[in-house]
Structure formats: C-alpha cells, structure tokens
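Here the complex is missing a single protein chain, while all its other protein chains stay put.
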Amino acid sequence: MCRWIAYSGTPILLSQVLFEPRHSLIDQSLHSRLGVETTNGDGFGVGWYAPDLTTPAVLRDVGPAWNNRNLQEVAHHVRSGLFFAHVRATTGTAVQQTNCHPFRRDRWMWMHNGAIREFHRLRRDLALAVDPALYAEIEGSTDSELMFYLALTFGLTDDPPGAVARMATLVEETGHRHDVEHPLQMTVAVADGRRLWVFRHSSEGASRSLYYSTRVDTLRALHPDAGYLREVSEETRLVVSEPLGDLPGAWNEVPENHYGVVEPGLDELHAFRPVA
Amino acid sequence: MCRWIAYSGTPILLSQVLFEPRHSLIDQSLHSRLGVETTNGDGFGVGWYAPDLTTPAVLRDVGPAWNNRNLQEVAHHVRSGLFFAHVRATTGTAVQQTNCHPFRRDRWMWMHNGAIREFHRLRRDLALAVDPALYAEIEGSTDSELMFYLALTFGLTDDPPGAVARMATLVEETGHRHDVEHPLQMTVAVADGRRLWVFRHSSEGASRSLYYSTRVDTLRALHPDAGYLREVSEETRLVVSEPLGDLPGAWNEVPENHYGVVEPGLDELHAFRPVA
Amino acid sequence: MCRWIAYSGTPILLSQVLFEPRHSLIDQSLHSRLGVETTNGDGFGVGWYAPDLTTPAVLRDVGPAWNNRNLQEVAHHVRSGLFFAHVRATTGTAVQQTNCHPFRRDRWMWMHNGAIREFHRLRRDLALAVDPALYAEIEGSTDSELMFYLALTFGLTDDPPGAVARMATLVEETGHRHDVEHPLQMTVAVADGRRLWVFRHSSEGASRSLYYSTRVDTLRALHPDAGYLREVSEETRLVVSEPLGDLPGAWNEVPENHYGVVEPGLDELHAFRPVA
Partner (left out) sequence: MCRWIAYSGTPILLSQVLFEPRHSLIDQSLHSRLGVETTNGDGFGVGWYAPDLTTPAVLRDVGPAWNNRNLQEVAHHVRSGLFFAHVRATTGTAVQQTNCHPFRRDRWMWMHNGAIREFHRLRRDLALAVDPALYAEIEGSTDSELMFYLALTFGLTDDPPGAVARMATLVEETGHRHDVEHPLQMTVAVADGRRLWVFRHSSEGASRSLYYSTRVDTLRALHPDAGYLREVSEETRLVVSEPLGDLPGAWNEVPENHYGVVEPGLDELHAFRPVA
C-alpha cells in the first residue's frame, strides 16, 4: 500500500525527518518492513505549512521518492513546523499526480494508507454521496481522495473526528450492501495548519501499523546523549506508518480503532467508532 | 483547445502523417493556425490498430508532442492502416496521462476537440448518467472522457451515430437545465478497428474546424506529379482539425452539424441531429 | 532560445514575480514577445536562496512551466530575497532535468539564454578545457552547463566578471579555430547568495535582449499610486530577458557587451570585454 509520516512541532528542515533517520520514509519507499509491499515507488508527495500562509504547499510527483531531485531540493531547503509526507504503492489506480497524497482543500490536508476493498464496485455509490458542490473538484481516481471528499461532505472542517467517523460508516455500510466483508482499511492523517488528527481503523479490526513518537521529555530522560532531542520542543510529535531510526522507547503504537489529536498543549488519544 | 488527426487507408508509418507534412500535427502542437490556442503543449496521444489484434495500442504522455522522443520513435517504426493522433491544450483540467486522448475501451477509440461549457457545474449530473457498470472505469477528469463513457452508455458499440447523438442531447439538456446557453462544442472521432466516424457539432452552430481529404483519385488527377499519391489506395482518407500540407484541392470542410463514416467501400456524410 | 529572470531585494513570494505580473515569465513561456521562439516549453527551473542556508534550492522539471503544479505550489509558498527562474526552448539538446537551468555548484547558480553556435562541433574542445577535477560533475549535454563549468575553471568563485570574460574568450577562440563566424551569444546570470552578476554579450554585437529594473525610488516618484512599490526596499532589482508588466519607465536595457553587479549598496554597470 503506502507509507506516510506526519510531523508537528519545532520548525525543522523537512530533510531532517525525510532523509536523515536511519529507516527514513525515503528508505521505506525502497525497503518497507511493515508494509504489504516492500516497494513504494508509484509516486510521492510532501505537504507543508509555511509561516504566515494559511494554505499548505503540496509537492507531488509520479516517480519514486528515492530518486527524485526536486524532493531532495525542497526537503533540504524548506523548514516547517507541520508537514506530511507520503510514498505510494498503487493498488491498481493510475500513477498520476492527482492520485498522489497529500490531498488539499483550502487549509486542509489529507493522506491515507490502506484501501476501500473492491473499490471498483463501490466507487459510484460513494461518489454520489459527495456534496454536489464538491463533486467537480475531484481530480483523481483513488479511494483516498474520495474518502477526503466524503469527510469534507460530512463536516471535516468543523468536527474532524465526527466527519471521519461518518465517512467510515458510509464506506462500511456501502460495502456491506455490496457484500464486501471488510470494506475499509485505513490509517489517515488530517491537518488544518494548527492541529493534526491521525486515525487507525479497519473493518476487520486488524489495521495497518501506525506509531506515534514518545513525549520528548521522556525520550530525553531515556537518551540524555541524543543531541537532536535538545533542539526540539516538548510539543514535537511524529506519527508514522513505520518507526524511523532505532532509538529504543521512541515509538508507541496507536491502538486499534483509535484516533489521536496533536495540538498545542496536551495531545489526546480516543477510541474511534464509526457511527450511522 | 486541441488538434487531432484520424487516418484510415493503406498502412503507412505514422510519421508520414504525423511528422512529414509541412503543417503536420506536430507542427500544429507548436503553431496551430485555426485553433483557439496556438500552443497545444499539455500532453498528446497516438492510438493505432495493429494487424491481427483487435484492441488498439495507445501511447500517451503529459509533455508536449513536439519534443517527445518516444512519440518520434514509435511514429517512425510503426505502420498502421487506422490510427488517431491528438495534441492537447487543457482548458483547466489536470495535465495527466488519463486526461490525454485517445481514450480506449476494448476495440473502441475516442478523441475530441472542444468542450462542455461550464463543465465544472455539469460534471456530476453527467457522471450520474453513465452506466453504473462503466462508471468505475473513468480514470481522468475531462469532459472528453466523460462524453466517451456517455456514448458507450447510449449504445456506441451498436450504433455510433445514434449513441453520439444521444450523448450530445444529454449534454445539451443538462446544460440548459443549468442555464448554460451553448453547452456543447465538439469535433469527435471514433473507431472500432475497421470503420471511422467523425462528428462536427456545436450547440451554437459554430463548430471547431474539421476537414476531410479529397478522394485520392481526384487528387491524383489534380496533381499527377505527387508521387506520394501513387502509394496509397483509393480508400485512403484523412480527417483533421486543420489541413496538413499545402496541396490545393486536397481538403474539404466537414459541414456544420454533420458526421461522416469512413469504411471499406464508399464513405458517407450525413446530417447530425441530437435527439431526445 | 529561452527567457529568464533574476530577482534581488526584499524577500517576497516567488509567485509575486513569476505569476502575478501581466507579462510574467510564466506568460512568456507561452507567448514570448522578444525571443527567437514564442514558445518556451522544453523545461524550466527556479533556484532560490533560503535564509541561513548557503546553497540555493533548485527545482527543475522537463515539462512546460505554464502547466506545472509543483512550480505553482513552490512559488506561492516560498519567499526569497535572491532567486532565478528560467524557461527553456531547446535548440536541439535533450529535454531532461540536467539540461534545465539554473545550474548549481555549492553556493553558485548560473543560467543562460543564447547559444554557442555549432556547439556540436566545438563541444569536445570546450569540454577538454574544463578543469579535470570538475569534468566528472557535468551531468547534461547543453552549451549552457559547459559555459558554467568553464567559468568555474577560470575562477568564477573569485572573480566572476574575469572568469566569464575568459570563458567567452575561450569559446570565441575555439569557435574561430573551427571557422564559426560568431561563436557566442549569451545573456547570463550568476549569483553566490549575496551578489548577482548579469552579462549581455555576443560575438556579433547583437545580443539577446536584457533589461534591468529602474531604481525603486525613481519608480516610486513616477508611480506614487503603485502600492507594490512601497513594500520593497530601495535595493530591490530585477533583471529580465523581457520586461514584465507595463509600468512606463520601469525598465532599462543592459547595454550591448556590458555586465552589471547587483549587491548591497550601489549597483554597477561595466563594459564586458572577453580577453585572452
């Protein structure tokens, strides 16, 4: 499927997260350990919020991340305190820029790992459920983009956890109506420029891996020698499909069917329950 | 908008039509004379039928045709007796392979120059009219691909002129319902591997230019010195957005709101009337 | 050939120069008025210096600038006080990222409009003149990149005007030895992160167009209503292949066979004389 990473915290060069760690996202694009596919070479994207601008920038391309020079250039020269990155392994849909994550609308970004099962059969019913005022903005052919537009339809900008739950409910109900046993498999990240929400859910209760980084002060106590940890604030948080690097105690699994909120102040972790 | 060419006749190297004429399609990609835009640099495609194979091959890419080496390679090494070529100038939709013409389904190919006006507002209603069994195959975001799927929905494989008329009717009715004065502008080419249909129509009765080549025997009589004309059969026919080359008497305009059929035996030209 | 723009001054969003002016560089990629070709669709590049980093970032791609989304994203989200942008029309060499401008080495950027005439015949002799320690870094096949490496060989990092003059001399002598009447045609921009040098020269004394913007205080006096002018410092300077926008009095031609230096304090304009 795919691998992704979401960063929130002290503004840093994107490359410090994307290229420098030992098992970085770029390395995962070639050698994923926990993914369904070891190679994630069917496109990539990074999205970042810049100071004083409300909409994020999104750089996406159709080749592999591991050999893309523009990604290297941007990552080594742009700083951000809230950014997403995603490497894609297509499950059949076209390899094109509009199928690459993250997706954006106004100040909102969205990325996804997983799949709507038998999407081919469900696609039309799901597309019809998108707000007609939004429908024409759909540019690609992925389940992931459609999930974003469904969440927008269901109130993402007012209540992200509720909207994502309603989206998941619709996907699961639609799937069951078409005799798909486990319609939804997802880890999703959403951001609005200030806060970050991450979701781990699957119809079968066996979701794709998702980890969040341990609190920075705890990590500092565990690893007093890691200079890197002195430079970032206590608020800094990473959420990733697969752990980066090899610092023991650095990563915690997001529990099955849970979601987290990363924001100024204390972060939160809650149960995620699709609802009618 | 775009420029296209359709060839039917004696099998030749694609380059003889695509590159060699003085005002070839490739030249038109840089310097269109009759188009709305002089530059058609937002992707291109060629589709050709090969002997003994029912489905056509389609080569499409997102860069300009004029500098694409793969197009040159294929055009100079592949022969075909029925092929399409198209250079694109986007009217806003993404520059991606799945938005490039020709579109294909089984043994059918489709390409289009023109636009559904205010497509953004009509897109959802038109997509809903596509046969649900076909909907999931839509890969891009163009009006052109959607017109193809509507024509398929309305019986393209059994009755191309009737299906295209029903598609045009639906587009015009849908447009009028949304207060679009002249919803449809189109020159379309369709082929099934044996026959070629070309359509020139617009809601306002002022359609994009479309020309067909004069009968080869007539041309030979006019230009007894043109050696090229001795090599192709009497059946050979070109239909083009803009005349190629500069042979006087070589081109005739497809009349407004008409369609033509190019097939073994006599070709035909008929009035085209969208119907409910 | 090509079109380029170099900006030095108050940090601004790249888009304010690249997209917003009436006859912006992006518009010039489709409709150049003063260039040899009206279309500059064979690749593009932007290079910018970011605060606190010595090397510039370079984003280059092989498609046209006018439809490239990554260029739009970066331009609308990145600020810089010293940046280059270039749109390319190839004179025959391959359309590939390593042939796109600007070229970079360490903290130096280089871009070029023009040509070494009959480069095919001169290429090897010129390549042999490159410092053997630099030769292996040449990645593309353009005359422009080779001119950069020759200038580096001849001391660019210590004395840009002298090194560019020696490069021009070598090209002209090599050309004459091969019976090329007017070997060199160039407008070149070079920067090191702090200063900007621009060169206008041709063997025949009829160089490609090059303009620099009038002093900001003069412009303010001429156009007291132009709010945009209140936001940028007196030091702000643009050098362009073709004037942007339509503010009367805004542009001055760089004289034939001259070079300019844009730096903190007073800018300078000098005669440019290739020397042995």
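In order of appearance the chains are A, B and C, and numbering begins at 1 in each one.
In the analysis below, a contact is a pair of C-beta atoms (placed from the backbone, for glycine too) under 8 Å apart; a residue touches a chain by one contact, two chains touch by 3 or more.
Here the structure is a predicted model, which is why all the values come from computation and not from measurement.
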Chain not shown, its touching partners among those shown
A, B, C
Looking at the full complex, which residue from C:Gln16, C:Thr91, C:Ser141 or C:Ser209 touches the chain that isn't shown here?
C:Ser141
Given C:His120, C:His176 or C:Arg194, the residue that touches the chain left out of view is C:His120
Which one, B:Glu20, B:Glu37 or B:Asp61, makes contact with the chain that was left out?
B:Asp61
Quickly run down the residues of chain C that touch the omitted chain.
93-94, 96-98, 119-121, 123-124, 127-128, 132, 135-136, 138-141
Could you please point out the chain A residues that touch the chain left off the display?
30, 38-39, 41-42, 62-64, 66-67, 69, 90, 94-95
In the full complex, chain B touches the hidden chain through residues 48, 50, 53, 55-61, 69-70, 73-74, 76-78, 97
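Note that only the chains that are shown with their structure count from here on.
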For chain A, what residues touch not just one other chain but two or more?
97
